[in-house]
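Of the protein chains in this complex, all but one are displayed in their positions.
Our next item is chain A:
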Amino acid sequence: MAFTVDFYEQGRKNVRKTIVLVVVFLVMMAAFGLIIDIIFGILPIFTLIFLVVALVQLLISLSSGKEIVLKSVRAREARQDDPEERQLKNIVDELSLAAGMAKPPDVYVVDDDTVINAFATGRKSEDSVICVTSGLLKQLDREETSGVIGHELSHIVNRDILIMTLISALLGAVVIIQLMAFRALITYVRFGAFGAATRSRRSSKKGDNSTLVILAFLAAVAGLGAAFSFIGRLSLLAVSRTREYFADARAVELTRNPVGLSRALRKIVTNSQKMKTANIATAHLFISDPLKRHINNKSSFFASLWSTHPPIAMRISILENRSLKEVESELASYL
């Protein structure tokens, strides 16, 4: 099937999806707080705390998510006087024209020659950023770089970047609550329970009872947080994987050239090392998993549930219209 997409329509759909995602998430957070409040009869303390944490995370990620991501990977703005970075800027400008963008995204570089990777971030296309590693500039030629930039640009024009940034913020909120509960639990077990025990010797037996209640309470918060982030992560990863295939297809539509991107992906497999400045929270933004986790190269059902990116062999086989087995054995022969 020939692949033609209306970027504008796709972008609007993604904005709607994002709104639904945010609302569902807030409702879930409130429900989570409500369960705890009802079990322990302290309505509405935790419902409020969780909602506030979620909202604060949302606002922060909307107002400065881009800056936080760029800072965390230690990116800097591309220099105009460097010939390679000048070429990169030109390629971004070219493909922005192909995508019909009003303003090309800003270009950033991470100084790491051992890594070939790239990502896009921002809220909307006007304030978006494309960031590549210096290893990508050194090792990929013009055609290959165009493929990668085409992929990143389609994430931007599709508004994928908005949904991805929000997802990491929301997951961050769950992790914060989970951590808070775990820490409180540990502190309580080590000091609080001990203190209560010594006190109970002197006073009544009521202290023991309240200790148990507080322990049960903190354990419940921690457990629910863990279960919740598990579900959240599964859905996040599913969202992230399908988007990569679509962005690949759209990169081909923009550049009219599937070879550039597939050659770039091949070089990522063979020549790229693990990226030191990337982490679990930012990994799903990249074109290929910067942490080089093995799970991302397996295509079994269980592995595909947990991976952030589709297997590169699969992506190459789609781009080059060859069987997966053929590509897998070819890639294996390089390593």
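To be clear about the criterion, a residue touches a chain if its C-beta (ideal position, glycine included) is under 8 Å from a C-beta of that chain, and two chains touch if they have at least 3 such contacts; residues count from 1.
Quick note on the criterion: contacts and distances are computed from a predicted model.
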{"item": "Record-based protein name (UniProt) of the chain missing from this complex, from \"Monosaccharide ABC transporter substrate-binding protein (CUT2 family)\", \"Multiple sugar transport system permease protein\", \"Protein LemA\" or \"M42 family metallopeptidase\"", "value": "\"Protein LemA\""}
{"item": "Full-complex contact with the absent chain, from A:A169, A:V252, A:I287 or A:I316", "value": "A:V252"}
{"item": "Absent-chain contact - pick from A:S64, A:N90 or A:S210", "value": "A:N90"}
{"item": "Sites on chain A contacted by the missing partner chain, in the whole complex", "value": "1-4, 6, 83, 86-87, 90-91, 93-95, 97-100, 142, 245-246, 248-249, 252-254, 256-258, 314, 318-319, 321"}
